[in-house]
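For this depiction, one protein chain was excluded, whereas all remaining protein chains were kept in their positions.
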Amino acid sequence: MAADSIVKRLKAPGALARGRLADRAFFIATFIFAGLVLLIVAAIFIELAVMSWPSLIKFGPRFITSSDWDPVAGKFGALPLIFGTVASSVIALLLAVPLGLGVAVFLSEVSPPWLKTPVGFLVELLAGIPSVIYGLWGIFVLAPLVMNHLAPWLNHYFGWLPLFRGTSYGVGLLTAGLILTLMVLPFITSVSREILATVPRDQREAALALGMTRWEVIRHAVLPYGRVGIIGAVILALGRALGETMAVTMVIGNTPRISASLFNPAYSMAAVIANEFTEASSRLYVSALIEVGLVLFGVTFLVNAAARLLIWRVGGGQKRARV
Amino acid sequence: MNPYNRRRLVSRIMLGLCAASVVVVVVPLLLIIGYLIYQGISSVNLALFTQMPKPVGESGGGMANAIAGSLLLLGLASGFGMVVGVMTGIYLAEFGDNKFGFIVRFLSETLNSTPSIIIGIFAYTIIVAPMRHFSALAGGFALGVIMVPIIARTTEDMIRLVPTSLREASLALGVNKWRTIFRVVLRTASPGILTGIMLALARAAGETAPLLFTALGSRFWSLSVSEPISSLPVQIYTYAISPYEDWHRQAWAGALILIGIVVLIGLAARFLAARSSLVRGARRR
Partner (left out) sequence: MKNRVEVHDLSAWFDEQQVLFDINVAIEDKCVTAIIGPSGCGKSTFIRCVNRLHETVPGARMSGRVLLDKDDIYAQVVDPVAIRKRIGMVFQRPNPFPTMSIFDNVAAGLKLNGFRRSAELQEIVQRSLEQAALWDQVKDRLGEAGASLSGGQQQRLCIARALAVEPEILLMDEPCSALDPAATQRVEDLLVELQNNYAIVIVTHNMQQAARVSKYTGFFLNGGLIEFDDTSRIFTNPQDKRTEDYITGRFG
C-alpha cells in the first residue's frame, strides 16, 4: 500500500541520521548568531579603542580633565562636553523623576478607570516619537518659549542664583534639559507603572486594614515594594539621557564652554560627535571624536549594566522585568 | 488639628500633587503632538512625496528620495536585524539557561540601551572606513544592529510563552528538535515575534544619529546600497537647522510623515499583539 511507504521512509535509518545532523546544525547556527551579539558589543569596544588610539596616547588623562576643545588649534579637552552631557541629564532627571513617578502613581493608584487608557496611550505614543522630532519642536517652539518667557521669569525671581544669571538666547543647557525631561518622562512613567502593577493586592489591603490613609498606603506599602525596580528604571533613564543625541544637538547651542548659568549655550558628548564627525579633517580630530564616543559608551555601559543587574536581581535571576 | 485630620490632609495634598503632575506632563506632550499636526498638515502637499529636493535656497521640491531611502535602509536593517535577532532569541529560549546565555542576554540588553550614535561610529569604523565612502549599506547595518536586541528579546519571551505541551506533542510524534522549534514553536509564537519586529522597525525608522556618518544623506535619487543615501530623519534634521523658511516648512511636513509611519507601524504591532493568543494569555496570567 502506498501509504505505508511514507511511514516506512519516515522511520528509515537514513532519515534519522539526517535528522540528528540537522538538530546539531540547528544548535550551532543559533549559537553562532547569539555569539554574534556578543561579538558586536566586544567589537564596538575594540573598534572605538583602536580608532581613538592616536588621541588616547597624545592626550592621556588630560583628555577628560582639560576644558579646551579647539579643533582648529588641534586641542581636544572633553571636559566641557562631559559637563554639558551630565548637566543636561541631571536637569532632566531632577524634573522627570518626581513628575514621572507622580503620573505613574496617579495612573495605578488614584486615577478613575476612564482616564487610565487615554493617558497611558498618550504616554506610550510619546515614548515612540523620534528624537529628531523632539529636536524640531525644541528649536521652533521650546527655545523661543524659554528665551521670551521662562528665562526672563526665572531671572526675575531667582536671578540671585548663579544658575539663572544673564539672558537666554533660546538654545542652551536649560532648553536641552527640558527637552530631555520630556523625552525620558514617558519612559520613567511606563516603567514605574509596570513595576507598581506588580505590587500584590494584599500589600495594599494589609496597609489599608491598619487604618492608613491612601497616601500612606502608597508611601509605606506600595512604593517600598517597588523601590529597587524604580531605582533601576531611573538609572536606565539616566543612561538614555546621557546618550540622547539629536534633540540635544538641536537645542543645546553647541558651544564647548563650562558656565554656571543654565541660560548659556553648552555642548554634549553625543552632540559633538553628531556635529563634527563628518567635518573632522585631521586624523587626530577624528580620533578625538571617537575617544569622546568611547567615554560615552563606557559611561552608558556601566550605567545600563548597573540598572540591568539591579532589575534582574529583584526580578529573580532569569525572570526579567519587562523593562 | 488632630493627628487623623492632619494625616488625611497630607494624603489629599500628596494625591493632589500626583494629579497635578499628570497635568504638568500631559499639557506639553499634547502641545508637541498638536503643534506637530498643525504645522505638518499645513505644510504637507503632494510634491513632498513625488518631487526631489530643489537646489539649496530655492523653495518647493519634495522628499521623494528621502522616503524611498528610508524604506531601503529599513529593508536592509530588517534583513540583518531579523535573522540575527530571531536566531539569538531562539538560542536564548532553547539553549540559553547557562552562563553563555546569561552573558548574551545581558549584552543584548546593554546593546539595546547603547546610545545610537555609538552604533553609528561602529558602523562607520567597520564599513565606511574600509570602503572609503559613505553608503546605504553602512546605514542599514547600523539600524539593523539597533533592531537586534529588541527582536531577540521578544523572540525569547514569546518562545518561552509557548506551552510545553505543544512542544512535547511534537517531540512525542518523533519530530526532530529543530523542526519542532521552527514548525510548531515558532509558528505558534509568530504573531508575538512579528510584534517585536514591528516595534524594532518603528524604533529604527526614527533613528537619525546612526545615519549621520554612515548613510550620510543625499540630495539625489539613489537606490544603490553602495552610495550615500537620503533618509527621512536626516532630511528633517538638515532642513530644521537650515536658515531657509521653506525648508523649515518641509521639515515639519517630513516630521508628520515620519510620525505617521512610526505610529502606523506601532498600531499594526498592537493589533497583532491583540490577536495573538499567547500575548493575551500572558496578560491574563
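The chains carry the letters A and B, assigned in the order they are written, with residues numbered from 1 in each.
Basically, a contact is a pair of C-beta atoms (placed from the backbone, for glycine too) under 8 Å apart; a residue touches a chain by one contact, two chains touch by 3 or more.
Bear in mind that the values here come from a model prediction, so they are computed numbers and not experimental data.
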item	value
Omitted chain's touching partners, listed by label	A, B
Contact residue for the chain not shown (choose from B:S108, B:T154 or B:T180)	B:T180
Residue touching the undisplayed chain, where the options are B:L171, B:I241 or B:A268	B:L171
Chain B residues touching the omitted chain (full complex)	97, 163, 165-176, 179-180, 183-184, 187-188, 190, 277
Contacts of chain A with the absent chain, listed as residue ranges	1-7, 9-11, 15-16, 19-20
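Keep this in mind: only the chains that are shown with their structure count from here on.
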item	value
Whole-Å gap between the CA centroids of chain A and chain B	15
Chain A-touching residues of chain B, taken from the complex the two chains share	7-8, 10-12, 14-15, 17-22, 24-26, 28-33, 35-36, 39, 83-84, 87-88, 90-92, 94-97, 100-104, 106-111, 113-119, 121-122, 124-126, 145, 148-149, 152, 157, 174, 176-179, 181, 202-203, 205-209, 212-213, 216, 233, 236-237, 240-241, 248, 251-252, 255, 258-259, 262-263, 266
Sites on chain A touched by chain B in the complex	10-11, 19-20, 22-23, 25-27, 29-38, 40-41, 43-44, 47-48, 51, 98-100, 102-103, 105-107, 109-111, 119, 122-123, 125-126, 128-137, 139-141, 182, 185-186, 189, 213-216, 218-219, 236, 239-240, 242-246, 250, 270, 273-274, 277-278, 290, 293, 296-297, 300-301, 304-305, 308-309, 318, 322
